[in-house]
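With one protein chain held back, the other chains of the complex are shown just where they sit.
To keep things simple, chains are lettered A and B as they appear, and every chain counts its residues starting from 1.
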Amino acid sequence: MGIGTVAIKRGVNAIVLIGIVTVINFFLFRVMPGDPTAMMISPRMTHETRRIILHKFGLDRPLHVQFLRYIQQLLKGDLGISFIYQRPVLDLIVERIPNTVLLLLSSFIITVILSIITGLVAAWRRGSKIDISLIVFGLTLHALPIFWLGGLLILYFSVQLDLFPVIGISTPWLEHPNMFSYVADVLHHLFLPMMTLGVGNIGSLFLITRNSLLDVFSEDYVMTVRAIGVPNRTILFRNVLRNAMLPLVTIIMMRLGFIIGGAVTTETVFSWPGVGLLIFRSVMQEDYPVLQGVFIIITISAVLANFLAEVIYGYLDPRVRYE
Amino acid sequence: MLDVQNLKTYFTTRGGAVKAVDDVSLQLDKGDALGLAGESGCGKTTTALTIMHLLPSNAEVLSGKILFGDVDLLTIDEERLRKEFRWKRMSMIFQGAMNALNPVFRVGDQIRQAILTHEDIAKASAWERVEELFSLVGINPDRARDYPHEFSGGMKQRAIIAMSLACNPDLVIADEPVTALDVIVQAQILELMRSLREKLGLSMIMITHDLSVIADTCNKAAIMYAGKIVERADIVAIFKHPEHPYTQGLIANFPSISGEKKGFEPISGSPPNLISPPAGCRFHPRCPYAEEICRKEEPEIVEIKRGHFVACHPKK
Partner (left out) sequence: MQRIKLKGYEKSIRKFWGQYMESKLGLLGLSILLFFIFISAFAEVLAPFPVGPMQGDRKAILKPPSSKYVLGTDELGRDMLSIIIHGGRVSLTIGSLATLMTALIGTLIGVSAGYFGGRTEELLMRFTDVLLVIPGLPLMIVLASILGATFWNMIFVIGILGWTGTARVLRAQVLSLKEKPFIESARAIGASDARIIGRHILPNVLPLIVAQMVLRVGSSILSASSLSFLGLGDPTHLSWGMTLHYAFSVGALFSNFYWYLLTPGFCITLVVLAFTFVGYALDQIVNPRIRRR
C-alpha cells in the first residue's frame, strides 16, 4: 500500500460525497414553504410570464425529470440566471472566486504560522506567565465573533488612524500607471480583512498545537533523540514538529466549514468582492439562483479541500497507509 | 571505566522530596556487564537516567560523582557532554523501547540520524553503516526502509539495540530490554546481547527486576532497594552466597529446574514510601532478622569479602 492507494480510496469517498451533496442541494431548494418554484423563477414576474418560463424550464414536470435536468445542467456548468443581475450565475461566481481565494489563502497562512509559533512558545514555557496569557488570549479569540473583530479593526485602523482603506479590494477612482501600483493597492486593501480572518481563526488551532506539542515532548522517542545527543533545535524542527502537526491537519479539516463561514461574514464587513459577499447580497435580495449556485460550489470546494487534507495527512503519517 | 560515587538524585513533588537515588555507588571495569536488580520503583532507572543526564525537570542531583574514565559527567558542560559522550561513549536502551522509535520516520533514517549527529560522513555511507548494524543484530538489511509499525516486537527491540550501537559506544545501559517480550524472543535477544558484548568488547549495565536475565548475561550484580544499594558482588557470589536478607529473599524465590522443589516464600510487606522511608535500615520492616540497631542506624556498605559489598548490620 502506499500514498497512491490512500489517494484513490479518499478520492472515491470524495466523489460519493459530491454526489450526495448535489442531491441534497437539489432537494434543499425545493422544500421552501409556499411556492417552491419561487426559487427558480423570480416572483416579480407576472403570472403569465411565470407560466411560460415554468414550462420552458421544465419546472412543471415530475421531480425525477427535473432532477435529471438539474444534473445535466450542472455538468454543463449551467447554474441558472441571477434574478437581480440577469447574468449566468456561474459567471458571477467565477468573477469573484479569485478574490475569495486570495483572502482565504493569505489569512490561512497567517493563521497557521501564528498558531504554530504561539503553540510552540506556550508549550516550551509550559505553566509560565506567557503560557497562561497565551491560553487566555487564544480562548478569547475563539469566543470572538470574527466579523466583530473586523469591525473593531476598521474602527480603529481605518476610521481613527486612517491607515487602511475601509472597504473593497481596490480604490475605485484611482488610475494605475502600472501593474505594480495596482497590486500595491490591492494589498493595502487586503491587509485588514486578511488579519481579521487570520487572527480570528487562531483560537482553537493554537490550543491544539500546544497540547499536541506537550504530548509529543513526553514521548519516548523524544527522550531517545535527546540521549543520542541531537541538538535541541534539530529535535524540535525535525523529530517533534512532524508528529505534533498531525492533529493540526485533522483539526483544520474539521474546521474548514467554520473557516469558510468566517470568510462569508468577513467579506460582508469589508465589502470584499468575493463569493462570501455574493452570498450576503443574494440573501438580502432573495436572489435564489445565485444562492443555490454559490452553495453547491462552496460545498464541492469543501469536499475537495477535505480530500486534499486527507491525502496530506496520509503523507505525513505512514501508519494511515496501512489500514 | 565507570565510577559512580555517592550519587543522590531527589525528585521534588507536591508531597515532598522523593529520595529516589540515595547515596548510590557503583563501579564498572571495561568489559564488565553489571546487572542492576531490584523491585519496581527502587531507583534503578533513575540511576541510569542520572548517568545519562536525562533527568526530568523536577529532578535534582544533590551530590555525588559520575566518573567516566577521568571525567566527572556531573560537572562538564552540556555541549561537551553532547558532543563527546552522548551515544559515542555511552548509549541507552530505554524501558518500553517499543516506543523509542518515532512512528512517522523510517527505522533506518532514525538510526542514520544518530550516526550523522556525531560523524560527518556522507548520507549514503551512513546508510551502509545502518544496514551493517541491521545484519549485526539479525534483521534483514532491506527492512531498514520500513516504518516502526511494520516491525514485530522482537524486531523493534533488535532495531533499538542496533541504534544503541550506532556510534560504537564503550558503555550501553539497557533498561528492562526484554520485559515486554515473550519468553522465546527474550532468550533470542539476550543471546544477541551476549554475543554482541563479546564481539564488540562492550561494557554493559543491565537493569531489570528479573534475576534470571542477570544470571544469563552479567558477570557482576548490584541489588538495589528503596534507593540504596544493599549488595554488590560478582555474579557467582550473589547467587551462591547472598549476604543481604533482601538478596537472599530474591534468590530463594528463584525457581530452578534442577534444584529441589520448594514453595515460594515471598518477602512480606511492600516497598517503602521514598518520601519518608523507614528510619535506620530501609529494609528492616520486612527483614526476618531485624534487630534494634536495624531500626535505628542505617548500615554502611562494607566490603566483607574481596569484591563483595553489603549494607547490613552484622548478625550478633
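Throughout what follows, a residue touches a chain if its C-beta (ideal position, glycine included) is under 8 Å from a C-beta of that chain, and two chains touch if they have at least 3 such contacts.
Please read these numbers as outputs of a predicted model, since none were measured by experiment.
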item: Which displayed chains the unshown chain touches; value: A
item: Option from A:Ala244, A:Val264 or A:Val311 whose C-beta touches the chain left out; value: A:Val264
item: Touch with the omitted chain, as defined above, among A:Leu139, A:Val186, A:Ile235 or A:Leu316; value: A:Leu139
item: For subunit A, residues in touch with the removed chain; value: 17, 20-21, 24, 28-29, 31-33, 39, 139-140, 142-145, 147-148, 151-152, 154-155, 158-160, 166, 214-215, 217-218, 254, 256-258, 260-262, 264-265, 268-269, 279-280, 283-284, 286, 288, 291-292, 294-295, 298-299, 302-303, 306
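To be clear about the criterion, only the chains that are shown with their structure count from here on.
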item: Centroid spacing, where centroids are CA-atom means, of subunit A and subunit B in whole angstrom; value: 54
item: Complex interface listing, subunit B residues touching subunit A; value: 52, 54, 81-83, 85-88, 91-92, 94, 96-97, 99-105, 113-114, 117-118, 147, 149-150, 163
item: List of subunit A residues in touch with subunit B within their complex; value: 219-221, 223-231, 234, 238-239, 242-243, 246, 316-319, 322
